[in-house]
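Here's the structure we're looking at; comments come further down.
A single protein chain has been omitted from the complex, and every remaining protein chain is retained in its original position.
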């Protein structure tokens, strides 16, 4: 391989002409990684990735929250050399600014159902919890209360032009994050509602859940119509602008970005807000003790994988046209311990360039549950190497990853 | 449940085109393929050994957005493994696939594209066939929703998809390999496995590989396997286009 890259040598290549590893890695990336993963049997070396990790090993991850002054919540997540900064800024959307509000929502018919949900056992099965969605949950989607945007135009990698509009990659990731926020129902709609309590109702604020909950039980029996009249109405919503800046890109930006979003949302504090009748506007209190954190549903954690195939550089036809015969050969090779495909966890930039097939798994383990793992999102695309059996293994790896990230997020 | 309605070559000027209508989801897609074509001005981005595949998804009523970029990437990755982009005449050229959503519900902000994905993939595959782009194999795809009672709904309507606990889009190659899986919502692996079984049955029937590599299909509860529907569409087209030859013979 080295002889093809260097000038034609008259005699067998002298050692001085051999390439240093860093150049070999650039010229023949596929062969370089393959050589690491399948060392000759005689060398007694273990199969290891070019970056020194084992196939299922993730990079060192660290998270730091709350360091940005002007945000409601912020996080910096480093995943090896990939760094994502996420800042959450909350703004207020008045219901009078929502065109469809007055038509679709007569005061708060959803309030009762919302409270009912609250009364269900919070440690109940995750799946049940999430499906039990009233009108309430659709608020987040219908009124665009979550606005995530990911930016790669920060000079984070050589190929990306700074200041250019978001690339297709950045756009897809923004969409993936939004869609994951919606499907995982991570943020509760009730956390984002700002209520107006009619004065005759008493001095309590709607945020005092314990009291209002108690009272709600009574009200519910009288019927939801009366409940809505008595409990007040939604006057505004918090809108969370979730901006993710990828400061440094060295592979697997999605995991870094999602972990940053998760950490930032966990850190997010919303001020106590109420409808001020005199000013006809929403007013907030700046007292820290009155602000409350978002109560998130679960902790969905993402792990991404790339598939590296040994034969991709050899005859391309044999790769693309795989028949039963070849499958059998592969299986045979597996039995003999000759591996032709590697599923690499948390691929770095170098490995990403060499893998066509990607898998992204988002799993969650509900607190207080029976330790059962739920998959929130499972994506696999671009190849045939990962099928049922492999996916099952990857779910196990992702579960272990969940524990790790859970620990990291708890500490920050 | 009615099967999908597909036709080849509805457009005259494109190298290849297809229209596809899925009755149960109500989606209606018109797709065109131009290949191989020169991609001027993008010389830096072209790969020296392979064709560059470009996918454009155009929503019917709303202006496009980030959701389209995402689904374009998904379709491009899936088709990238099927198109023989190193075949003569393809390296350094482009395969441009344009998919227009003609009918059915449009996808909102941050909404899920999964209910539309099988129709988009089928349209693209048929259009590629009609443009005679060399393919290593074809694909078939389906989308399944699992509702709160654990029941699997095949090709759910937009309303069903919204109400579902989890939504799964799966695509299989004509050899029965899992080419693509996109699942969202809360589910466990056991659920996914039943979904997988069902999807495989929908796409391939209870397929058995016969000795000559041909897929023999048997009908089951899900009526005709999708694989067969695509096959029939192409066969019908060939019959009508080569009628002069067949008649002469």
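Order of writing sets the chain letters: A and B. Residues in each chain are counted from 1.
Please note the rule applied: contacts are C-beta pairs under 8 Å (C-beta built on N, C-alpha and C of every residue); 3 or more make two chains touch, one makes a residue touch a chain.
To be clear about the criterion, contacts and distances are computed from a predicted model.
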Missing subunit (named according to UniProt) among the choices "TBC1 domain family member 2A-like", "ER membrane protein complex subunit 6", "3' exoribonuclease family, domain 1-domain-containing protein" or "Pyruvate dehydrogenase E1 component subunit alpha": "3' exoribonuclease family, domain 1-domain-containing protein"
Full-complex contact with the absent chain, from A:56, A:83, A:252 or A:355: A:83
Of A:249, A:299 or A:360, the residue in touch with the unshown chain: A:249
Chain not shown, touching residues in chain A: 20, 22, 67-71, 74, 81, 83, 85, 87-94, 97-99, 143-145, 147-149, 151, 153-158, 161-163, 165-166, 171, 174-175, 178, 239, 241, 243, 245, 247-250, 269, 271, 273, 279, 281-288, 291, 349
Touch list for chain B against the chain that is not drawn: 43-44, 63-66, 69, 109-110
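Just so it is clear, only the chains that are shown with their structure count from here on.
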Separation of mean Cα positions, chain B and chain A [Å, integer]: 27
Interfacial residue positions of chain A with respect to chain B in the complex: 126-128, 130-131, 141, 144, 146, 166, 168-169, 171-172, 174-176, 178-184, 316-317, 320-324, 356-358, 364, 372-384, 386-388, 391-392, 395
Sites on chain B touched by chain A in the complex: 66-67, 69-70, 72-74, 77-78, 80-82, 84, 86, 108-112, 136-137, 148, 165, 173, 175, 177-189, 192-193, 196, 209, 213
